[in-house]
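Heads up, one of the protein chains got dropped from this complex, but the rest are sitting where they should.
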Amino acid sequence: MDGSRLVKEFTKGLWKEIPPFRFVLGLCPTLACTTTVRDGFGMGLCLTFVLVCSNILISLLRKVIPSQVRIPCFIVVVATFVIIVELVTQAYFYSLYMALGIFIPLIVVNCIPLGRAEAFASKNEVIYSLADGLGMGLGFTCSLTALAIFREVFGKGTFLYHHIMWSGFEPFAFLQKPPGAFVCLGLMLGIMNLIGSGEK
Amino acid sequence: MEQEVWTFSDYIMLVVSGVLVNNILLIRFLGNCPFLGVSKKMDTAVGMTFGVIFVLTCTGPITWFVEHYLLEKFDIVYLETLAFILTIAVFVQLVEMVIKKVSPALYRGLGIYLPLITTNCCILGTCFYNIRFKFGFMPTVVFSFASALGFGLALIIMAGIRERFHYARIPKCFQDTSIGLITAGLIGLSFFAFAGLAK
Partner (left out) sequence: MRDIVKLIVVLTAFCVASAFSLAFVRQATKERIEYQKLKILVAPAVKAVFPAFDNDPILERVKVKLSEKEIINVFPAKKGGSLIGIAYEGIGSGHGGDVEVLVGIDLDGKILGVKVVKHGETPGIGTKATDSKEFLDQFKGKGVGSKLTLTAAGGEIEAVSGATETSTAITEAVRKAIEVFPKVKEQVIGG
């Protein structure tokens, strides 16, 4: 086990290839589930769980899965973990489950778990796949949470449902609506690119 | 949206709602990944649109059958996610094989989008909505078609605008995806004009 490679696979998901900004995948939940910080963070964690579990399992079974049926196998694995997440959130985090709605089951077609399974987990050892999944998942969670903080604080005036802005503050309701999500994400992506290009 | 009897005007309202008021892409957020990837040129946008219309109008009712005659009968509704995605994947695979055999020309134009459509959240999402909104069979068909139409509309508008980006001076950091998202937001804002037309 190569320690520095492990660190590299883990950290790439946190900045260099952070979804959805650098690694432009998984846009649907990014836009839909970031109206409040709780939803953004919750969605990020759900996806991280699915991603890490499916990466590990697919990596473990990579020598057994025949190439011709690999996509259906990946789908079955990812869907299984998605349903587990669905059931667990329904049982223990009911209000989050109601808020995220159909986007929890939609994790199964989210390009991130399937994409990483195809591109990484099916070709690398378990420990690196775990690092990759964890890094990407946490990166995704950070992105979602950042976007959600912006949208909730300025769009609603609250943070985790507590009012934190001064009393005369008029919330910028546009940010809470669908078009606001697109514009906000687009601007954040542009700024990330600006910061990124400065690094090169 | 639970109704016993659907009149013709109800169906019209459903189409208006699906295409304009609650546009599947700009308002319901489904289908964004291919949206940004395929909307750079008009001909890819049109190809994807036809693909989505065909697949969604077929898989909407098919998954409706799976839900009501398979999952509910055996009380395994919690397997909905798995059952639906497998149904869609199998359907798309079959269609791809058929098109390849029957019309290689059509396959070249349309076939390459089919695998992409399998993981399009717009398809699976609309199938879920059909169940959540408790639609009967006919409303399911209409809603699936209307959603696909809405997706296509947003996609084609976007492609039309993005083709003209060649002539605009956009700062480097905002190029490509970033400006695409901002544009999508502004298009979506214009769709807000339709709010109130239908539920």
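By letter and in written order, the chains are A and B; residue numbering begins at 1 in each of them.
Keep in mind that, in the parts below, a residue touches a chain if its C-beta (ideal position, glycine included) is under 8 Å from a C-beta of that chain, and two chains touch if they have at least 3 such contacts.
Everything quoted here is computed from the prediction, not taken from an experiment.
In the whole complex, not just what's shown, which of A:T11, A:Q90, A:T158 or A:Q176 touches the removed chain?
Hidden-chain contact among the options goes to A:Q90.
Among B:C33, B:L82, B:L110 or B:C173, which one is in touch with the chain left out?
In the full complex, the listed residue that touches the missing chain is B:L82.
With the missing chain put back, which residues of chain B would touch it? List them for me.
78-79, 82
Considering the whole complex, not just the chains shown, which residues of chain A touch the missing one?
Given the touch definition above, chain A has residues 64-66, 68-69, 72-73, 76-77, 79-80, 83-84, 87-88, 90-92, 94 touching the missing chain.
Note that in this section only the chains that are shown with their structure count from here on.
In whole angstrom, how far does the Cα centroid of chain A sit from the Cα centroid of chain B?
22
In the complex of these two chains, what residues of chain A are touching chain B?
Contacts found on chain A: 24-28, 31-32, 71-72, 75-76, 79-80, 82-83, 86-87, 101-102, 105-106, 108-111, 114, 177-187, 189-191, 193-194, 197.
Which part of chain B faces chain A closely enough to touch in the complex?
26-33, 36, 78-82, 85-86, 89, 118-121, 123-125, 128-129, 132, 171-174, 177-186, 188-189, 192
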